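Down below is the structure, laid out as structure tokens.
Only one protein chain is missing; all other protein chains are in place.
Now for chain A:
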Amino acid sequence: MKKNRKRASCFLAIAALSISVLLTGCAGKQKEDKGDKLNVMTSFYPVYDFTLKVGGDKVNVKNMVPSGTEPHEWEPGTRDIASLEESNVFIYSGAGMEHWTEDVLKSLGNKNLIVVEASTGITLKEGHEEEGEAHKEEDKEHDHGEFDPHVWLDPQNAKKEMENIKEGLVKADPVNKDYYEANYKTYAEKFDKLDQSFRDTLHPLQNKSIVVSHEAYGYLCAAYGLTQVGIEGLTPDSEPDPARMAEVIDFVKENKVKTIFFEELVSPKVAEAIAKETGAKIQVLSPVEGLSDQEVKDGEDYFSVMEKNLVAIKDALE
């Protein structure tokens, strides 16, 4: 009697499982009607934003890294790869930011996919060697390689990325070439304006050192003559070593740094510990690697976030 009941419940469990698998399988197959627009997949936020701006209403853009997720940590899931198979264009920033692209692209069956590495043609900066070394042991998975991938933080580089994206879209959809060109032109002016306002605001300031939670701002600093002191190296989220923390604390005290910058998508614990020790305050400085849900709701984009960054840096250095 007991045995029978056991067998019955076992059977029921298996049946329930298989039915649910079948159901989800069916739901996944329903395709939405995409019309004759170009289907574009982008890796993470900045290239997504630039593609939206150039592509306008001629493209369907789908971003892979969801909002609120730190892209250094992220890897594509099976569904992302499936949608890559159905896309016309794939755009990524490159320079070692998306370590998974090579493997994923090799495994694709989609031979017509146009791949754009948006950072092509930008002079890359080498990553901080000392820090890079320490990271390699900690997290082999998100090894950045030898270059600093955060190119888009210099508006001129961002403009170059958008240009590369435009070229890619034109290649995939030559009919709408004029449309893409016109959009690019509009935003190219905006990038120049942003660049100019960074220059005008930061140039007169005496103080040039910012303390940041991870050294993502190399291109930004190089463009405007700033220096960054990073609590951690190029990748966020590894455990800091105490010697480095002591160094940063001494630096903050000696140079009377008012503000420790941290990133929204990374835990502020370490920045808080240093701020507490030195009496500095903590403040968000976005590396524009991704927006939070709230920022998406508020309609923020690359330009608005960079303008906020400018205000934050100005406050910290004045």
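Side notes on the structure shown:
By definition in this document, a contact is a pair of C-beta atoms (placed from the backbone, for glycine too) under 8 Å apart; a residue touches a chain by one contact, two chains touch by 3 or more; residues count from 1.
In this section, contacts and distances are computed from a predicted model.
The subunit not displayed here is recorded in UniProt as "Metal ABC transporter permease", chosen from "Metal ABC transporter permease", "Signal transduction histidine kinase", "Putative Se/S carrier protein-like domain-containing protein" or "L-lactate dehydrogenase complex protein LldG". Within the full complex, the residue among A:Met245, A:Ile282 or A:Ala312 touching the omitted chain is A:Met245.
Listed residues A:Ser18, A:Ser267 or A:Ser304: the one in touch with the omitted chain is A:Ser267. Of the candidate positions A:Asp49, A:Glu70, A:Glu98 or A:Asp154, contact with the unshown chain belongs to A:Glu70. Mapped onto chain A, the footprint of the missing chain covers residues 68-70, 73, 134, 138, 237-246, 249, 263-270, 272-274, 276-277, 292-293.
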